[in-house]
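Complex shown without one protein chain; remaining protein chains in place.
Moving on to subunit A:
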């Protein structure tokens, strides 16, 4: 609602002439809005010195209150209009119920005039920005008195330019015509790639001369894979030579084991074991044979005994014995 009461946008500030900017702090040019100055007629507070000053004029209605719309309109620019009254919020069709809805577009003459005027303005802006017409502003040279505010570091300079009076300078400011056809000064480059890392060093050039690689050298450079005796989380089978190599690598200094003699020992133990087992089998065989022999002898003895007793029975009368047996049967 109140955005139109806000200060002038900065775009407009561009158009204010330079001469006014220097006079900004003039105490006579303050905005006069106190209620005591109101009277029964419209009063314009305006200083007498310049017409195009930066002063804000205040306009009052006949009853003494501030006329906001005209004041704001005047403050921003002469062409700017402001709707600030209550009347402006009521639609025209409510205010004037018999309003005829007839709002024709502007006539062709008005449009043509407006278009021509605009085209001229635009052409001016374009020619300025593209640097087409050079006669304007080319020879404008202005001089500015500059006094350095820094205390340190200017002592030597002030000695040199004694006549100019301490740290004061007179600067000449003039336009520098830039060649519009020059290539751009700055390159906008995003995400620049870093240089790649240097190639790995080549320790021995084998292809270009030099002694060929010998077997000893190869062996010297051979680095066995690191294999632990204590960790094998994945449970791989590790060939013995690799394990030995790893052990060699790790315990090269304090290996107290004589592999050869240890081998002999184990071989001897194995042989002894084998021999003992052989002897045991032979002995077992013998014992078994003996046992079979003994059993055969026992059987022979029993058979002899049985033969002897049978023979003794036959020596007695046989019928008696047969009768007896028959009797026993019946």
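To be clear about the criterion, a residue touches a chain if its C-beta (ideal position, glycine included) is under 8 Å from a C-beta of that chain, and two chains touch if they have at least 3 such contacts; residues count from 1.
One rule holds for everything that comes next: contacts and distances are computed from a predicted model.
The listed options are "Protein transport protein SSS1", "Clathrin associated protein complex medium subunit", "Pre-mRNA-splicing factor PRP46" or "Mannose-1-phosphate guanyltransferase", and the UniProt record of the chain not shown names that protein "Pre-mRNA-splicing factor PRP46". Of the candidate positions A:119, A:173, A:213 or A:244, contact with the hidden chain is made by A:119. Against the chain not shown here, subunit A presents residues 1-4, 9-12, 15, 77, 79-83, 88-93, 101, 103-106, 108, 110-111, 114-115, 117-119, 121-122, 125-126, 129-130.
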